[in-house]
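So that we are looking at the same thing, I have put the structure below in structure tokens.
Coming up: subunit A.
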Amino acid sequence: MTVDVQYYVLLSMAVFCIGLFGVLTRRNALLFLMSVELMLNAANINLIAFAFYHGNLTGQLFALFTMALAAAEVAVGLGIILVLYRNFRDVDVTVPTTMRW
Partner candidate 1 sequence: MAVVDLPQWLALAPALILAVTALVLFAFDSINPGSTNRTVLSGTTVIGALASLAVAVWYAAAGVGATGIENYGVIDIMGGQFVVDQLALFFMIVVAIVTALVAVASHDYLRDHAYQAEYYSLIVLAATGMSMMAASNSLVTAFIALELTSLPSYALVAILKDNRGSVEAGLKYFLIGALSSAIFVYGVSLVYGATGSLQLESIAANLGAAGELGGLLGLGILMLIGGVAFKTASVPFHFWAPEAYEGAPAPVSAFLSSASKAAGFVLAFRVFTTAFPLEATTAVIGVDWTWAFVILAIVTMTLGNFAAATQENVKRMLAYSSIGHAGYVLIGLAALSTPSGDLVMGAAMIHLFVYGFMNTGAFLFVGLAEHWGVGRTFEDYNGLATQAPVACAAMAVFMFSLAGIPPFGGFGSKYLLFIHTIEAAAENTALLAAAAALVINSTLSLYYYSRLVKALWIEEPLRERDALAKPTGLYAAIVAAAVVTAVILAAFGPITDVATEAAATVVG
Partner candidate 2 sequence: MMIEALIAVALIGALVTFVAPNRIAGKLAFAISLVPAALSLWLFAAFDGSGNALRSGELAFESQAAWLEIGDYSISWFVGLDGISLPLVVLTTILCTLAIVSSWTPIDERQSQFYGLILFIEAMLIGVFSALDFFLWFVFWEAVLIPMYLLIGIWGGPRRKYAAIKFFVYTNVASLVMFGSFVALVFGLGDVTSFALPEVATAMLEGGPNGLFGLSGTTLASVVFIGLFLGFAVKVPIVPFHTWLPDAHVEAPTPASILLAGVLLKMGTYALLRFNFTMFPDQVETYAVPIAAIAVISVIYGAMLALAQTDLKRIVAYSSVSSMGYVILGLVAYTQFGVGGATFQMISHGLISGLMFMAVGVIYNATHTRMVTDMSGLADRMPIAVGVLIAGAFGYMGLPLMSGFAAEYFIFFGSFGSEMLSYSALFTSLAMFGIVIVAGYLLFALQRTVFGPYRLETDYEVGRAPAHDVASLIVLLGLVVLLGVAPDLIFDMITDAIDPIVQGGDL
């Protein structure tokens, strides 16, 4: 039982749009981060689906790299959010507006 590739694409696009929506609407930095991860995983869905579709492994390989980089990104992001909280006592991305420091 195999599923046509365009369904995977539709799925991934749905996931991507959900993530994008979260990015645009959420004000909590952590939720923002999760939404971005969602978008990255949408890309992974695409890559793996297309890897089967085209019958070469490039996509799967790249998906691995994407995961690794996403993890590293999360690590850095959480660090930044932590210092953000220490400085502003909040993780709301709209709070810090003290750019004229």
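Throughout what follows, a residue touches a chain if its C-beta (ideal position, glycine included) is under 8 Å from a C-beta of that chain, and two chains touch if they have at least 3 such contacts; residues count from 1.
On the choice of candidates, all candidates are chains of the complex that A comes from, given by their letters.
As the structure is a prediction and not an experimental result, all values here were calculated from the model.
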Identity of the candidate that touches subunit A (this complex; choices 1 or 2) = 1
Per the touch rule, the subunit A residues reaching candidate 1 in their complex are 5, 9, 12, 16, 19, 23, 29, 32-33, 36, 39-40, 42-44, 46-47, 49-50, 53-54, 56, 58-59, 61-62, 65-66, 69, 72-73, 76-77, 79-81, 83-84, 86-88, 93, 96-101
